[in-house]
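Of the protein chains in this complex, all but one are displayed in their positions.
All chains are identified by letter, namely A, B and C, in their written order; residue positions are counted from 1 within each chain.
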Amino acid sequence: MNILTSYFGSNLPPGNAGNQLWALIYVFIIFAGVAVAVLCMNWIERKALAHFQIRLGPMRVGPHGLLQPFADALKLMLKEDIIPAEADATVFWVAPVIGLLAAFTVYIVIPFGPSQAVTDMNIGILFMLGVSSLGVLGIVTAGWASNSHYPLIGALRSSAQMVSYEVAMGMAIISAIMMTSMNAGGIGTLSMIGIVQAQQQQGIWFIFKFFPLGFIAFAIFAIAMVAETNRAPFDLPEAESELTAGFHTEYSGLRWSLFMLGEYAAMIAVSSIAVTLWLGGWMRPFPNLLNGPAWEFIFSLFPALTFGGLALITFIGTARMPSQSFFRIQRMGLGIFAVLLGFIALLLLLIAVVGHSNDASIAARFREGIDYVYWFIFKVAIFMYLFIWYRATWPRYRFDQLMSVGWKVMLPISLGVLILTAIVGVLIK
Amino acid sequence: MNPLLMNPAVNAGSAPVATPFFFYFLAGAAVVSGLFVITRRNAVHSALALIVTLLSVAGLYLMLYAPFVAGVQIIAYAGGIMVLFLFVIMLVDIERVSKERQYNRVWPVGLLAACALLALFVSAIVKGRSLLPDRMVQLPESSNTQQIAAALYGEAGRVGQYTFAFEIASLLLLVAILGAVIMTKKKI
Amino acid sequence: MVPIATLHYLVVAAALFVLGVIGVLTRRNVVIILMSIELILNAVNLNLVAFSRMWGNLHGQVFAIFIVVDAAAEAAVGLGILIAFFRNKETINVDEIDLLKW
Partner (left out) sequence: MNDEKTLDPKMIASKPLDPKTIAERVPGTAGSSLTRPNAASSNLDLDAPDKPYLDSNELIINMGPQHPATHGVLRVILKLDGEKVLGTECVIGYLHRGIEKIAENRTYTMFNPYVDRMDYCAAVSNGLGYCEAVEKLMNVEAPPRAQYIRVILTELQRIASHQLWLGTHALDIGAMTPLFYTFRDREEILKIFEKYCGARLTTHAFRIGGCQYEIYPGFEKDVKNFLTFVAPKIDEYETLLTTNRIWLERTKNVGVISGKDAIALGVTGPVLRASGVKWDIRKAVPYANYSKFDFEIPVGSNGDTYDRYLVRMAEMRQSLRIVEQAINGIPEGPIMAKVPKVIKPPVGEIYHSIEAPKGELGFFIVSDGSTQPYRLRVRPPSFVNLQALDLMVRGALVADVVAVIGTFDIVLGEVDR
């Protein structure tokens, strides 16, 4: 019992507090959370993309296609898992696992809150970069193991792309890390939590720091991360019209879904890096400008309001369902979902109110934690929406254009930003 | 990778993470996959085994409270050098090579020499084990990166101990890049 | 159980080193020989970091970083030579590399 409650008294992530049980619980929560997030993302992407493209998207499986991701997952699991005869079976088998592991391992250091992370590593951002760069191995081996031309070209493209954009990405990250040393102590940090705390101490999100330097670095990262995750408009490795499906052309069934899972997990991971480094991580908007208990309370209502809004939308959706008896079960399901969302909203509201009235209560700690996680996820969700938006809006770059953008535009700019940041930092100090 | 393994025990005095289990697990993985590296026919399999070795060694670094070196190991070795290896393996025709004879004609001699080396190591370790302390010094892990930075770049206005060597290393990398480009390019 | 100390790391490093040496001395495939060299370098790195821990200073770790840099340079140049060689001789077997010119 002591070990169960011990975590609540600690201000450190469980990994750092030496609390292995809670670290394990966090790992499970994060894994499950990311898996659910990928499912949600799947549905939202299809729906949002559909509405961009004046169509409805999935509508059949469950009300408004809400169960579509589950149906897809089930289908992919039941689908025959083909290994081409000439493929290298072992490597073919290992490749998606490498990609998935790399994508999921980075979540260890992602700080959802000052103590809401598995662990806080001293080398956090370096670890994230390193592990996410392992994802390229999965792609290269997948392309090679398929023993086919299209996957091979896709894999080579993909790895070349990821390696070249990693450089610009790293430069942008370094300029943000240099900003962490602009506090009183004058010592920077690589720790993810430390980076957010540095922003807290300096009272500014790094995107606004040394304006426009922080913003440029952020923009470079935001572009490079799209390339890094092979999403449109940099989705050449999977360019359907050119290479059928790129490195996973020969994959099917569960293994293919592992690639998809890895891709989406990587998207969330890089968005988390962007949020942590430039957008203040778990901090709510304007923590310095609009402070005081009243503002604190207002901002702590946001999670409840979000869920309340979702519940409202779902209720409206339920009311607008066609009234034929055919839709009765769907209506009931949607209604239950709406009630569930409303219930969560009420619970969050309760926690917010109780936590506000009594600062010492356990509800106050819960409220804090919920706030942190909510704002973090909120910011990440914006990026996820941007990913969908890009995909709906832009055509695809050509390979040489992609490379020239990476090496001739992004790299010089990021180097310039890095140098300027250093100069400005030294001058201000 | 097991997240518990990353448990860096920032607060000195908390439970040590360098538990024997993890050590033996990582050491075993490193040696077994090292064996795979030198025995596989297919170079891609060798490369994948080498990646396992490298990651295991990175884990050992973490257990030795050298997180920065572990990070460099992952990002430079596993993420950089091994991708280069895989690229080259894909470019050259390994299909044919993997069907040919794998070991050179003088392999018994090589093996013998390696065994002699092993004997040397064993004797050195056996003879010298009394010199090695049983307990290890607790390094401050949380400031590891800062300390390495101080050694490489210097701190408080002073040039670091290794700054010059570091610059030389960057020059070495530059030369290597140029050399690789010149050798690989058909016409420049 | 014996507490894990420097000795254990030295044993692992020695094993990796010997494996690397065996690879270099017996294999024909240049790529695998280069990989064996990486093994050797890793063994050395492991020793350096273990000694750094033993002595309680960071010189070993700094050297390990230098060795990683060196390994990167070595891999780039080695693989460059390999590609240039393969382009001309269509082989990557080390015992067929017996001319100083081609």
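Just so we're on the same page, a residue touches a chain if its C-beta (ideal position, glycine included) is under 8 Å from a C-beta of that chain, and two chains touch if they have at least 3 such contacts.
Bear in mind the structure is a predicted one, so any value in this text is a computation, not a measurement.
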The listed residue (B:30, B:43, B:60 or B:92) that touches the chain absent from the view is B:92
Absent-chain contact - pick from A:88, A:120 or A:235 = A:235
Per the whole complex, from A:12, A:66 or A:153 the residue touching the absent chain is A:153
Touch criterion as defined above, residue of A:29, A:187, A:373 or A:392 at the omitted chain = A:392
Could you tell me which of A:52, A:93, A:378 or A:407 touches the chain that is not displayed?
-> A:52
Chain not shown, touching residues in chain A = 49, 52-55, 149-150, 153, 157, 232-233, 235-236, 239-244, 391-401
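Going forward, only the chains that are shown with their structure count from here on.
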Chain contact topology (line, ring, star, complete or other) = line
Can you check how far apart chain B and chain C are, centre to centre, with Cα atoms defining each centre and the answer in Å?
-> 8
Rounded to the nearest Å, the gap between Cα centres of chain A and chain C is 37
What parts of chain A, by residue number, touch at least two of the other chains?
-> none
Shared interface positions of chain B, touching two or more other chains = 68, 72, 80, 89, 144
Okay, in this complex, where on chain C does chain B touch?
-> 1-12, 14-29, 31-32, 34-36, 38-39, 42, 45-46, 49-50, 52-56, 58-59, 61-62, 64-66, 68-77, 79-84, 86-87, 90-95
Residues of chain A that touch chain B when the two form their complex | 12, 15-18, 20, 23-24, 27, 88, 90-91, 94, 101, 105, 108, 118-123, 126-127, 129-131, 133-134, 136-137, 140-141, 144-145, 152, 155-156, 159, 163, 187, 189-190
Of chain B, residues touching chain A in the complex = 1, 3-4, 6-11, 14-15, 42, 44-45, 48, 51, 67-68, 70-72, 74-75, 78-80, 82-83, 86-87, 89-90, 141-146
